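Left out: one protein chain. Kept in place: all the others.
Right, subunit A next:
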Amino acid sequence: MPKQIHLAAHFPGVNNTTVWTDPRSASQIDFGSFVHLAETAERGKFDFFFLAEGLRLREMKGRIHDLDVAGRPESLTVLSALSAVTTRLGLAATVNSTFNEPYEVARRLATVDHLSGGRAAWNVVTSWDAFTGENFRRGGYLDEADRYARAAEFLHTARELWDSWADGDLPADPAAGEFARPGAGAFAHHGAQFGIAGRFNAPRPPQGHPVIIQAGDSYEGREFAAADADVIFSRHGTLEDGRAFYKDVKGRLARYGRRPADLKIMPAVTYVLGDTEEDAAERAAEIRRAQVSPQNAIAFLEGYWGRDLSAYDPDGPLPDIDPDLGDGVSQGRAQFRGDRAETVRRWRELAGERGLSIRELVIEATARQTFVGTARSVADRIDEFVQTDAADGFVFVPHLTPGGLDDLVEHVVPLLQEKGVFRADYTGPTLRDHLGLRPPAAGSARSEREAS
């Protein structure tokens, strides 16, 4: 049997690739929009539905950024509601490990796993910025270097909590008068980040542990994923980059006693379909233009220049002034970190060579359309990526809410099914089943307790 493809649907909502000016663009907050995309994904037999998170509205030049879609719900609350209108689809939430506590997060994930019959997943992310911290009790206090240390210990602590109940700890036997086994839920964790002890009050989740997702591309992120994650997201949308990343990350697993199949690599991708290749390319260009409005082009450059560029014409040449490499003007967004001076130098070169305006440059520089073509050619490309080990599957990020995956499910998924590389139907009830993941070792913390 050829290697099987895994598919996920990213609810587009809040980001700068969602085209809100399109007449088909509906609400990013009405529950009906979430239902639409989740039902589409389940009709397409996708592995899971994914929600991102952002715990503070983004700001530019000290003011709330007003050009992109904003306003989203609390992830786990929506996923719990969606578990009522789906039966097989995995439900993945991004939950921050900096502005939460392990007991509560482990319990909330266990709750969604119980209520959905084993379909919960957790994308573990970290924050370090005081900007987001201003919305929380603990504020932003975390050194960037400590981010992964806290995230890793947070996740290990959550696993200890899930393991604090063994599978047989809940006899609920009225005749014997025993509801739970004595000691069920007892835990004690004493580490550098957390010192907590007591009894966990959610029985072991149906999946044992919800599926763990990691989305970091740095050395620390890759190590974190190799040690602890079931799925890793990436941005490597070309075959070559994808294969290099795949090889690198899979190569790290053995050191942690894990097999290559234990970690699924799923790049985030976009797609555009057309009746012909030319038609698709034309549509892709239109979408790129719609994604980068004149105002957004200026705002995007301001993020890199670190200064007000509102006097510049988006259809004119790049600013001739040098970037201000101080604190920057953008907050709440990771992409403006890194070597801004180098980026600006590269763009000037590109714009000069090809005679690009500001807006054209931004369209060029931010192009992230991975698969553009007919349904047949897109299906072939998807399959090629997976069969040649550039990915195990993809997270599709549509540019329209909520109908942005309709044509993928209608036209591309059936072709993948015909090829025998994607499931014709779900074969098991849980997300672990869909992803082909082994169940976690049962209740190790529990066995230690019994042994002591």
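Heads up, the rule we're going with is that contacts are C-beta pairs under 8 Å (C-beta built on N, C-alpha and C of every residue); 3 or more make two chains touch, one makes a residue touch a chain; residues count from 1.
The definition used in the following text is that contacts and distances are computed from a predicted model.
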item: Chain not displayed: protein name in its UniProt record ("ABC transporter permease", "LLM class flavin-dependent oxidoreductase", "Citrate lyase alpha chain" or "Predicted transcriptional regulator, ArsR family"); value: "LLM class flavin-dependent oxidoreductase"
item: Option touching the unshown chain, where A:P12, A:G185 or A:G242 are the choices; value: A:G185
item: Sole residue of A:M1, A:A145 or A:A197 that reaches the chain not shown, by the stated touch rule; value: A:A197
item: Contacts of subunit A with the absent chain, listed as residue ranges; value: 20-21, 29-31, 35, 54-57, 63-64, 66-74, 76-78, 80-81, 83-85, 99-101, 103-104, 107-108, 110-112, 114-117, 134-139, 165, 170, 172, 174, 177-185, 194-203, 293-296
